[in-house]
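Left out: one protein chain. Kept in place: all the others.
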Amino acid sequence: MSLIQQITEMYTPLLNVENLNVEFRNHAGKSIHAVRDVSFSLGQERLGIVGESGSGKSTVGRSILSLIPTSAKIKANKIALNGVDLLKLSELEMRQFRGNKISMIMQDPKHALNPVMRVGDQIAEAFRLHNRIGRAKAKQKVLDILNDVQIRDPERVFRAYPHELSGGMGQRVMIAMMLIPGPDLLIADEPTSALDVTVQMQILAIIDDLVRDKGMGLIFISHDLNLMASFCDRILIMYAGRIVEECRASELSQAKHPYTKGLLACLPTVENSDQKLTTLNRDPAWLE
Amino acid sequence: MSFWNLKKKTLSSGTVVKNRLAVPLFLYQALQFISSILLTFLGLTAVTFFIGRVMPIDPVVAIVGDRASSVTYERVKLELGLDKPLYEQYWKFLTDILQGDLGISVTTSQPVLQDILRFFPATWELATIATIIGVAFGVPMGVIAATHQGRWPDHLIRFIGLIGYSIPIFWLGMVGLLIFYAKLDWVSGPGRVDFFYDGIVENRTGFILIDATLAREWEVLRNAFSHIILPASLLGYYSLAYIARMTRSFMLEQLSKEYIITARVKGMSERRVVWKHALGNTLIPLVTVIVLSYAYLLEGSVLTETIFAWPGIGLYITNSLFNADMNAVLGGTIVVGCVFVSFNLLSDLIYILVDPRARS
Amino acid sequence: KTPSNTMVMAMNADDIISFDPAQVFELVGGEMIANIYDRVTMHEAEDLTALVGGVAESWEVSNNGHTINLKIRPNQKFHSGNPVTAADVVFSLTRVVKLEQTPVFLLNQFGWKPDNVDRLVTATGKMTLKLEIPENLAPTLVLNVLSAGVGSVVDMKTAMSHEKDGDLGHEWLNTHTAGSGPYELVSWKPNEGIIMKANPNDRHGAPKMERIVIRHVPEAATQRLLIEKGDVDIARDLTPDQAAGMAGNNDVRIQVDPKGLLKYLQVNMKDPDLSKPKVREALRYLVDYDGMANSFLKGGYIVHQAFWPSGFFAALNDKPFSLNIAKAKKLLAEAGYPNGLDVELDVFNSSPHPEMAQSVQATMAKAGIRIKILQAEKKAVYTKHRARQFQMILTHWGPDYLDPHSNADAFASNPDNSDEAKLTGVIAWRGAWEASATTGVTADAKTELDLGKREGMYLALQRSVQMDSPFIFMFQNVSQTAVRANISNFVSGPTFDTVFFRNVTK
Amino acid sequence: MKTEKTLSGWRDWLLAETPESALQARLSRIYLSWLSFKRNPLAVIGLLIVVFLVLIAIFAPWLSNHLPTDQNLADRLQPPSSKYWLGTDELGRDIFSRVIHGSKITLYIVFLVAIIVVPLGLFVGTTAGYFGGITDKILMRITDVFMAFPRLILALAFVAVMGPSIENAVIAITITSWPPYARIARAETITIRHSEFILAVQQQGASAWRILLKHIVPMCTSSVIVRLTLDMAGVILIAAGLGFLGLGAQPPSPEWGLMISQGRQYLLDQWWVSTIPGIAIFIVSLGFNLLGDGLRDVLDPTNN
Partner (left out) sequence: MAGIIDIHNLDVHLGRGKDAVHAVRNVSFSVKKGESFGLVGESGSGKSTVLRAISGLYKNFTGKINIDGKVQNQHKGVDFYKNLQMVFQDPYASLHPRHTVDQTLSEPLQIHKLDQVEKRIRTALERVGLGLNFRFRYPHQLSGGQRQRVAIARAMILEPRILLLDEPTSALDVSVQAEVLNLLTELRIEYNLTYILVSHDLAVVAYMCEQIAVMNQGQIVENLSKDQIMKSNATERYTQQLLAASKGYDRDAAGKLLQF
């Protein structure tokens, strides 16, 4: 903790979230407190958010972009990017931030790309929304970025429709689209969970390199503990809308919170195959 | 919705086995189309023939009238070939039609083909304007309703649509005439064109609006337009109601998709998200809806045609049916049926054009 | 709003199937050819009661009535410019007989058949011809028949120039005309309308209206809108209530003309219950004649209870029946139906028939006769009627020509009541009524040469049918034509043969 | 189960997380649907209209102050008054009473259409969709023929053949309106026939017909029923249209469509004769439409 505090005091952090709360209303009219009192800050680093399904990971990510349904209530002391409080922006101003300053990579490229638009146009659109630039120039820019995400045949992919791409290719396109305006902060919401392990590795490598080269901040959302530990710098562990623990990635195996420990113990491996897996005993106290 | 299910599942990976019969896809589709037309055609004519046989109207009486003596009766019966067994009559009909001969209508004393070439364009013209109205208003209304789901514009638009769904058209037609024609004098009355404009323009397409434009007879065009606008608006209102409702529900579906969020993440304005991305995808299923509702209008609406004294195909077929004029009924049915089938094909073709997924 | 040289008329014109006088027997079609073709003899617009020469200038009837010599009016021209000659008349009459279309029965009763007609109808000179009538017929009857559509004179040269497969020009004449009357067909678009143009050489002088436009408007309410708006000059099919509704409109006038059309109920004598005389008598007391005539039929129909319409030669105007439920009940009880009976009533589905049927249904119900109404298209009802497959039917009949025999032949005579006889043109036969008491009298009456005696015979026939027959005559039609105020001299006679456009002025 | 329950007790019972019996489970499901249905005001209005229609139909004899067929030619075409609340028609019958009694016929039409169209459409559609192949081809071609046939002609011909009556008119309507239902059912079947819960029953050795009847048909019914309620307005209107042509209900039946069509010639002078039944049709079809829209939101499987 102390180390992180030091860092935040030294620089203005890239992103600062204080006391974020999000409430949804479900079909039966009950309210769901999806995110409770979440605070964290982020520099130019790879921050991981883990937790089981429904713990509020995605909601945190979307709240930063203000892309929560209007029916939901969002409250926070502050969501500041480079010192600008996003909560105070009008919708029009917020649009200048989306894509341009903050981007988000979605989980499933199959559904997250517009099926009837050419891939190249979709990427170019992301750029042209924020920059006045001619078609030809935009195209060149797109081809460049496609190259950056290691697509071997950018011309062909430029003309392709999303359904003509494999999952891995689709995810690269998604990344290209999100990176092309050159955002300061990239949120990746389970960008690889729909992909095979080997493809996953390649995609992560691309994101990794880009973050390093361009000096972006990255929020990486996933439920895969192993992956997090090996990929991120720092990890937030969420349970039922709260951050229950925060630690350096390398120190995950020494996590202290019983929930984190429980999750780690649940994982089947070839080594523990003669034993029964330990299961999670949820303690109501975790919700405090 | 599509007749030939051109939507094929796209495969993510796996090896594609070479198609042994390397028939080009379009040829395959053309064959499918032709066989489908043929089968539908056979089905239609067979059913119609059956109807002709069981109709409680004696076709001979329908021609010779109430007072004919039995001599006349028998002679006409013989002339019509009604003494022959039904399959023979059917066979003759089929062979005749293959030579382009639909026979003579006994109620108009004219070749059925010629009748249809006159009545069908009248209906077609009406249906086209109605569909244009339906699409021009229905689609935007549906989009607005969807983007304002649960709020007053949504309720208002749905209510307007529901009214369109719920009022008998003959009643609305009469009231429409009463108000817009008799009282307000905004439109011309029943009929396609005032008679003194009749015959001024050469009949090239059967569509008065087009013929008048081709002939640069603006007076005729204006007059024809003022005749068609009221019945077309009424029919258009009905298709508007349907199109708006379907647009709304397709839009709602699309708006809940993830690529919409992607578009927003890019920082796109809400208007662009809705009208470009969401509507672009909505158009795909919507095309089928629009084309189908257009096809239904092309059947002709007897009620509208009666009220507006519109010489359309619906009235023609109905009149012929009630006069047991089976040549005319068969001809009309075939035309309407084939148009229907072709329109379905058309909707599939458009589908392929607008949906890249259907193309590969 | 209509041009001053044109008369525009809205009517339901969907019954036209042909313009060939040898075939036309429909109301609207008949009316059209009456204005296109001059007939051999005619009732003229100026005096509807007098039978005068049309194409024929004069005639002589032999004493026995079997031979009629006709002289053709000189200097008449067909629309084509061809002169009208005796040969054209011979051609026209023999053509009708040979083509054997519906109206042929009118000429058949003269004894003319395809194999003998060439012999019986002959030109005796360029402008004279001779008709031989093998049957015994009153000459007035013969001359009256020649004023019907079958008496139309067709331009032989024009017709034969379009002959196909020996059809005597029938196919061409279905959609074209070749007459010598005041108007000439310009175009006929089924379901849309008809346009006619004036014949400047008409023997009455050129008609005032250069064009006649008939617009097919099936819906009566639409017709009313059109005439009120001035988009048509005449509307023909208004209901009585609609006509009454226009009373306050000074631009439109309702022209009232008596017509020969009768509305009647008929029971099928094959029905064991309805054929009982007491039951049939009871039925006659179960129709609210005056109630209907004074309400929804008001102005459109008058009560008439005999088979020959009033206003004509030998009409019987007695009205012995009125609604009398007590009496009907008593009669029914006597007949053995104290609890009434169930009856199906076939009726056209067009106004005012459903209303009439419902009224009849309501009054009959009061005596326990439970009517089930079966509405259908006209042609379907005709089919049932001709096939003798009905229990009770509400339908109509108008004379084919202005001689009482026209109706007596249909209602009072049934030479052979067997199914095989197929006398489908005879109404009595359709209802399986023997008509034993009247068939003979009918045959005698048509040959009676003495007018006074003839009248007596027809009156007696009518009385007999009125009291005991399967028919319940209820109403006679009075046409209500809505006419724009600036239109005058639209003459609408009792039959479709006597509707004249040629005098109309604006 | 307790024998006595307060209102809130019932509510809790219905909302129980753990139902104790199949009945409770089913009721609870219905209740939950009702709760979400209830939140759509338009849908509730629709339901109220339909319920109102049913009530009127049941209590028609007590609600009306005249007999629907009683003629009084002296009082014909009277405007609305205290004696005749909604005026009289061309035969002097009380329009109010006729409209009230006509509700029975409308309900009857609705009922008849429902019990014919739904099973027919479901049968053809699910069979075609589930078996696929040649069965599908044949059934769909038949459907196409009926779809491509001019609908009114088919209906007219049927009524003309069978004789005009309300039953035949309704059957005629159903003959022309089942194909879309078959298509809906087929489309739905195709999307679920390879779903895992169907594979699971196949895995248990269930016969094709069992799968169709017990597993597939229930999945299609809701969309079919929704479509039915949405179509109801159309059905009532087509029935009215047949009445207009004299082929629907026969006089003196107070069927609304027939009333409009017979009254249309009085529209210019006595507007109420055809307008009042027109309004009745409008309200009822509005009711069905609103109900259908609401039901779609509740029953739509994608919503759960």
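The first chain written gets the first letter, and so on, giving A, B, C and D; residue counts start at 1 in each chain.
Here is the rule we use: a residue touches a chain if its C-beta (ideal position, glycine included) is under 8 Å from a C-beta of that chain, and two chains touch if they have at least 3 such contacts.
Predicted, not measured: the structure shown is a model, and the values here were computed from it.
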(message) From the list A:Asn19, A:Ser230 or A:Gln254, pick the residue that touches the absent chain.
(response) A:Ser230
(request) Would you indicate which residue among A:Asn26, A:Ser71, A:Ser90 or A:Thr279 is in contact with the undisplayed chain? (result) A:Thr279
(message) Out of A:Met94, A:Ile133 or A:Met201, which residue would touch the omitted chain in the full complex?
(response) A:Met201
(message) Even though one chain is hidden, which residues of chain A still touch it in the full complex?
(response) 52-53, 167, 196-198, 200-202, 204-205, 208, 223, 225-227, 229-231, 262-263, 266-273, 276-280
(request) State which residues belonging to chain D touch the missing partner chain. (result) 17-22, 24-25, 29, 195-197, 199-206, 210, 214-215, 218-219, 301, 304
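Convention: only the chains that are shown with their structure count from here on.
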(message) So, comparing C-alpha centroids, which chain is the farthest one from chain A?
(response) C
(request) Determine the chain that sits nearest the middle of the structure, using the mean of its CA atoms as its centre. (result) B
(request) Could you grab the centroid distance between chain A and chain B? Build each centroid from C-alpha atoms only and quote it in angstrom. (result) 51
(message) Distance between chain A and chain D based on Cα centroids, please, to the nearest Å.
(response) 49
(request) Mark out which residues of chain C touch at least two other chains, giving numbers and ranges. (result) 219, 221, 225, 376-377, 380
(message) Show the residues in chain B shared as contacts by 2 or more other chains, in ascending order.
(response) 56-57, 174, 178, 322
(request) Can you check the complex and tell me which residues of chain B touch chain D? (result) 1, 3, 36, 39-40, 43-44, 47, 51, 54-57, 155, 158, 162-163, 165-171, 174-175, 178, 249, 253, 296, 299-300, 302-303, 314, 317-318, 321-322, 329, 332-333, 336-338, 340-341
(request) Note which residues of chain B are touching chain A in the complex, please. (result) 10, 12-13, 257-259, 261-270, 277, 280-281, 284, 354-357, 360
(request) Spell out the residues on chain C that touch chain B in their complex, using ranges where they run on. (result) 3, 6, 8, 14, 17-18, 25-26, 100-102, 104-105, 108, 171, 174-175, 187, 189-193, 195, 213, 215-219, 221-222, 225-226, 228-229, 231, 376-380, 382-387, 400, 422-425
